[in-house]
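Here's the structure we're looking at; comments come further down.
The complex is shown incomplete by one protein chain, all other protein chains being positioned as in the whole.
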């Protein structure tokens, strides 16, 4: 079940189909369920209601209550259910609704799902997919807005993906479900309604393969999740100033494709990492540490990190806006990098 | 309650008292309890049994069942009890036994204790201390051996300390209890019986102030927790080769005293960070990222990180030994740094 | 399975006229606060989420009327009713919903973190069940300090399925702490009916697993809630340990927001059946019938409250926004 259907080349046809991020996720999930009878979905209000973010719309109609399971508010048991079912050969998709709720079930993710294969001497696999909505921007405050990828990426045995648009939302979902390891899919709440071209057929996007979303020679910007769009917008802005930004979307942060990053930095000699999570201890630290180690002699400036300041996510939109990195701060960062000789 | 008694200078008297790490912790806790009637301890088998690591020996005798509370196996409620009691003006010390159990109660630590002051607009403080035993080396396997400081240090609102010897075990414990914020004390299991000089009187060690455990001019080694001792041993070994290592013990990883590190690297131009935790996404990443940013022009070589490989902690001692960084790997790392011109 | 509205107790309430008026005023305050908040949200004026309490007023009013100011409560995502009934001011609450610096959380917390330590309101909470152990800690602190205040923790039917609830209940029981557990059973956890998340008909039956007594009350009858709460609170205050109250109630609006319905998880008949037993109507009809209050007196409460709300909304709207330069304020103490 680990074979990956390569993404079909997007050939320019009459009217390329656009789909929203959440619908692309939904389509990928539905296709993966059609592909493999062992895939089922469990979570709070995923079946009858279709998920509070409409991630699971219409799936109950097609797949029925055997494969679409509404559960009590019991995230530890929910993930545990997934672990046990995966250990017995199913391919569960369990939904955590908000990523912030992970604190009530992290033991099952980290001490059970992630370590089981290793601790058991390889006796089994845990092909579990965990879906969750992350990120700030909706005024949902400190307990409903976090981006906690740094915790999960630090855990051997887990994989973590962060779709940045509708196309990756579908392809990464399909690959996560096909993968034989526990994979956490972090959907970004602000992106749910954003649209992009999405092929109709099922396709996977390899986990651990970064995508260069824009080519450029002056600064490399490595952006996670929603920050990819912000980086592309910053690149447009900077292009008008004659500065060419290369934008790299890692797509999966565990495994992390650092080779693509290194290769880019060898050309640009300047690099900025941006994510929504708090800067201190965020993924940007790991990326910066690896880059300065691997391509030290190519760097014309230190690796610059942009993330959230060291505070919980504030409620008031005026604060939240100042809190989350955006295109302006990215452009600003690139300019600063270029000023450095 | 935030005043910090400075550590008394250790004046060379006739027979300086040596104490074990766990007894030093115990003494600091007992003195803090004597100092402040609002300090109490709760956890599994902390009272009647004195804690499975003997951390709480004799405290029931002195402080009685009002201040020494045995609780059911309910870590979420245990931490929650601490949060509620702290919000109402007490200074709870709650014990998590093994740090690996944090996955069952992380919500109370991260979404409640850490964020409450901020979310509530500053209306209260949460002077909660969480004690826990971390680290590998006892053949305790994947669910009883982790070092998870990177998770906690990534959380705004928390403080995290990692005592490296008996002296710091006592002083950091006193400071953690006196601090008005939630502080996690990570005691290292392997160090419990190790001894060092410990003043008899109560003293605090400022949180967020690194200590230079050995001065040297050739390489800076920043070591966390148990790795400080390993780094000092490596320094002895290297001194015989004519290489002078500076060893920095951050003592607290949140807040993290990077200024001391920067100053050191400005002199040595070479730096290695070592911790027991998995390298990927570990504290070493944050430290490396900050150093390369702040003192880029002083670095003669990339910041080198040494941590555990990307796997759960293995059981078999032969594997565990290969897994945990030690003096040999640190010395090796220093030599590699020095080879680089 | 549809949530059935309990039938009203025919017993005449054995509480004073003063208590009836107190209950009435608390309920009206909640009702109007929430109704206006819903309108503001619909008008696009409020950021974030809004879990309205309308329909459940009798529970907050009944319990809070049994508490002293120094008694402590922990609340839920659906926390406005508790805050209002505990005496948190309209101004701070609306200003918080608007994200203003004058709000109960200085604009940092929003709807799900409203708190007021001066009123013993230890906060709404965005994590289901998380307030339960915190209340246990507050009760622990009271006993530790030799104070006789009690803690009340509110939670929904759905919340009793989460681990923290279970652990908190057992912790309170084994430590014999002065905590009152109030289940606001509105029949649903988001869009899942109670029959879809537990096999029990009465959530109160869970108390026995901790050796905790429990009682079931008509959660649309503020007097009934009040009497049960007064008993449980006095019991706890006297040192007899925790107790659980299950109040069968109903929410009128959607789980979140006002009308987000896209899935007919509740029938029109069910909603109508419950609304026919509206807690405020119920109390008003009885109060007028037995001469406890005149219609004019009751109307006056509504009018005064409306005025206070208009003032509070104006205050909120006129209040300054937080300054982004203060982003790091209150992350740490000291």
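Here the chain labels run A, B and C in written order, and each chain numbers its own residues starting at 1.
Simple rule for what comes next: contacts are C-beta pairs under 8 Å (C-beta built on N, C-alpha and C of every residue); 3 or more make two chains touch, one makes a residue touch a chain.
Note that the structure is a prediction, hence the values are computed from the model and not measured.
A.B. asks: Among the chains you can see, which ones touch the chain that has been omitted?
C.D. replies: A, B, C
A.B. asks: Kindly state which of the options C:25, C:71, C:167 or C:184 is in contact with the chain not pictured.
C.D. replies: If we include the chain that is not displayed, C:167 is the one touching it.
A.B. asks: If I consider the whole complex, including the chain that's not displayed, which of A:116, A:169 or A:318 touches that chain?
C.D. replies: Of the listed residues, the one touching the omitted chain is A:116.
A.B. asks: Could you tell me which of A:28, A:50 or A:80 touches the chain that is not displayed?
C.D. replies: A:80
A.B. asks: Under the stated touch rule, tell me which residues of subunit B contact the chain that is not displayed.
C.D. replies: 44-45, 48-50, 52, 70-76, 100-101, 103-104, 138-144, 309-312, 314-319, 321-323
A.B. asks: Which parts of subunit C are in contact with the chain that was left out?
C.D. replies: Considering the whole complex, subunit C reaches the absent chain at 161-167, 170, 173-174, 196-200, 205-206, 208-212.
A.B. asks: Could I get the residues of subunit A that touch the absent chain, sorted low to high?
C.D. replies: Touch set of subunit A with respect to the missing chain: 2, 40, 66, 69, 71-72, 74-90, 92, 104, 107-108, 111-112, 116-127, 156-157, 159, 179-181.
FYI, only the chains that are shown with their structure count from here on.
A.B. asks: Return the distance between the CA-based centres of subunit A and subunit B, expressed in whole Å.
C.D. replies: Going by mean C-alpha positions, subunit A sits 32 Å from subunit B.
A.B. asks: Counting only Cα atoms for the centres, state how far subunit B is from subunit C in Å.
C.D. replies: 41
A.B. asks: How big is the gap, in whole Å, between where the Cα atoms of subunit A centre and where those of subunit C centre?
C.D. replies: Going by mean C-alpha positions, subunit A sits 37 Å from subunit C.
A.B. asks: Among all residues of subunit A, which ones touch two or more of the remaining chains?
C.D. replies: Counting only residues that touch two or more other chains, subunit A contributes 76, 100-101, 103-104, 141-143, 310-312, 314-315.
A.B. asks: Hunt down the residues of subunit C that sit against at least two other chains at once, touch-wise.
C.D. replies: Those would be 105, 107-109, 113, 125-127, 163-164, 331.
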